[in-house]
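Just one protein chain is left out here, and the rest sit where they should.
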Amino acid sequence: MTALSPAPTVGSRIAHGLGSFVKARETGILLALVLVVVAATVKNPNFLFSSDGFRDLLLTPSILLLVAVGQAIVIITRNVDLSVGSVLGLTAYLTGRLFIDVPGIPVIAVFAIGIVAGGFLGLINGALVAFAKVPALVITLGTLYAYRGVNVLWTGSDRINSSDMPASFLALGTQSILFIPVLTIIAVVVLIIAAWYLRNQRGGRELYAIGSDPAAANLYGLKVTQRLLAAFILCGALAGLAGVLYAARYGTVNSQAGAGYELNAVGAAVIGGVAIFGGSGSVWGAAIGAYLLLTINRALPILGVQDFWQRAVVGALIIGAIVLDRVLALRQAKRLVEARGDLQ
Amino acid sequence: MTNFLQALAPATRTYKDHSQPLWRRILLSREAAVIGATLLVIIVASVSVRAFAKPITATYLLLDIAPILLIALPMTLIIITGEIDLSVASIVGLSSVTLGVLHSNGMPIEAAGLVALIVGAVAGALNGFLITIVGLPSLAVTIGTLALYRGLAVGLLGTKAVTEFTEFWTDLAKSKIGATAIPSVVIPIVILALIFGVILHLTPFGRGVFAIGLSAEAARFSGIHVERTKFILFMLSGLVSALAGIYYTLRFSSARGDNATGLELSVIAAVLLGGVSIFGGRGSTLGPLAGAVLIGVLASALRLANVTSDVINIITGTLLVASVVATSFLAWLRNKRIRPGKKTENLVAAKG
Partner (left out) sequence: MFENRKTRAGAFAALAVTVALVATGCAATGDDSGSDDSGSGDANYAITFLPKNLGNAYFDTSDAGGAEAIEEFGGTYAEVGPAESGPDAQVSFINTLTQQGAGGIVVSANDPQAICDALNEARDAGTKVVTFDSDTNPECRDIFINQATAEGIAKVEVDLIAEQIGGAGKIAILSSTPNATNQNAWIAIMEEYLASDYPDIELVDTVYGTDDDQASFDKTAALLQTYPDLKGIISPTTVGITAAARYLSTSEFKGKIALTGLGTPNQMRDYVEDGTVTAFALWNPADLGYLAAYAAKALIDGDITGAEGDEFDGGKLGSFTVGENGTVLLGDPFTFNAENIGDFDF
């Protein structure tokens, strides 16, 4: 038995809190983001200080933020959802179609329908994973294809033009409240709710348990199937919301909307510290990861690197992140073994 | 590291029941079902789709699915060991760009092709290194290298394309065997299929591959060098993907950074359709080839019937999901059917 340690003082508690904040993965990513922004702004002050520049910096990644948060939730349960890009595309097109076919439909109804549609698509994924016990990788690979095909089939050779949608809806894509774009506010609110749920609600914490050790979670009596379904539905719903926001932001929607988003979403989550084998990480990390990825995209040309290399940078970052995770995990395990050795 | 469902699902992987006569074992296999379905589609299409039953259909079909057939071979072995390689399409693109960049800068095409193959092998080796020596999960690594290699390919060429290649080689890529309608690219495919088939089914290395898929720990304790095997497989995957990349470039006379984007989905769909279990430990090389042909024939017939190519994507995606769900379903049925008394008799199971 270890000797009892003295009760923690306020000072040591603060120090402990600060220490864990500093060591947290999310802080590291945040630092990297700040560094990138600083470097780009030094080179070209317009990057941050023009009103357009500031707005775009905050605005464009907010769509990816939503998708990355949903992806993080699924990855935490040791699964993955590759179909989010196709879900986004479908709901974006659905949004446009609703405005065209149902004139006068209230904007809030469109939001609701988009979220529900995304959730439904996520339910299909979740049901196949949970009930048919098929690996999520394969299911979502298949639904990525299938949903995109449905999207292209439905779209035909049409596209939704910005003139088809009401100005009030499109204004959401460019308006700002107190210098912060409306879309970013929506995304951050969702992020806060998701983070609170994962940390403070039973359903959220059980996701971590399921991801850490599914067999143990099962034996412990957690309702694994239910939680899995919830995770996938959430992921789909968030992708659906992202689709509605995409339509507001870009105005024009064709059949290829959202193609490739899944890679960025998984990358953002992994870079943000969500372990690919589940059980750890937070949606804050995924959110910062999303911002980091797209800001690098914008900053590269300013720093003199052709933006063709952006994908390579993303790939290198993902690999770097998971190697870092592994190294840290090994070091942690070693430390634990040594600590155990100390007791004897 | 067991994946999510290996941990949850009751382990019921069985070996073929060798008490059945040979002909029955062959006809009742997954491969026979896929081949049967393929033939069925060919029959129906020949009768109802105009212009399908011409030799040129077979030519275009084989030319189109050649990269998938090639890459499905090492992918089969990788999936049998329980890993996955999502970066194959990016390696195709990278080797394509290497070929184009080197050739357009004056290197003779043969040498450029050789360098492209080496690049592919190195890319595969990097995958293997990260997975076996650093110990990372293959899903995460290959998602990262999918982005990295594709990014390198696009970065090297920008979004331009190199389209000038020696006519001898581009003609060769599209040539046919003698007077038949079968393209010459089938010859390397058949040779590689035979090699991989022999390796998988008739060598200790192949038995090791199966063993690793069934239980990596048990395989390690049986003396199989797990890390080395996986490393070799990923390197082979990179090498064959590079070969497919060279073929793709020569066939379309176009080296581009985003060549073959999305090819990994078709390969995995073909492999899983062909009866290789995603959990690892079972499969053959014939099944994935048949699966690739099935998907190709379906796509070809639908295209000729003027069905839009998106429906083809829907069908591929649904086939992929359906085939894996069906396998799961059949396994569940088999489980339910085993009565308590007969359990030890019928079940030659291995725990995951």
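Letters are used for the chains, namely A and B, taken in the order the chains are written, and counting of residues starts over at 1 for each.
The rule is short, and it goes like this: contacts are C-beta pairs under 8 Å (C-beta built on N, C-alpha and C of every residue); 3 or more make two chains touch, one makes a residue touch a chain.
On a predicted model such as this, the values are computed, not experimentally measured, just so you know.
Residue in contact with the omitted chain (choice from A:T174, A:N218 or A:S280): A:T174. Contact with the chain not shown here comes from a single listed residue; of A:T9, A:S157 or A:N200, that residue is A:S157. On the side of chain A, the interface with the absent chain consists of residues 44, 46-47, 50-53, 56, 60, 152, 155-159, 161-163, 173-174, 250-252, 254-257, 298, 301-302, 307, using the contact rule stated above. Within the entire complex, the positions of chain B that touch the omitted partner chain are 27-30, 32-33, 35-37, 39-40, 42-43, 46-48, 50-54, 56-57, 60, 64, 158-161, 163-164, 170, 174, 252-254, 256, 258-259, 303-304, 306, 309-310, 330, 333-334, 337.
Methods note: only the chains that are shown with their structure count from here on.
Centre to centre, using the average C-alpha position, chain A and chain B are separated by 30 Å.
Per the touch definition, chain B reaches chain A in the complex via residues 1, 3-5, 7-9, 84, 130, 134-137, 139-141, 143-152, 154-155, 158-159, 257, 265, 268-269, 272, 278-279, 308, 310-321, 324-325, 328-329, 332.
Every residue of chain A that touches chain B in the complex is listed here, in rising order: 77-80, 128-129, 132-139, 141-153, 211, 213-215, 218, 224, 255, 263, 266-267, 270, 276-278, 306, 308-316, 318-319, 322-323, 326.
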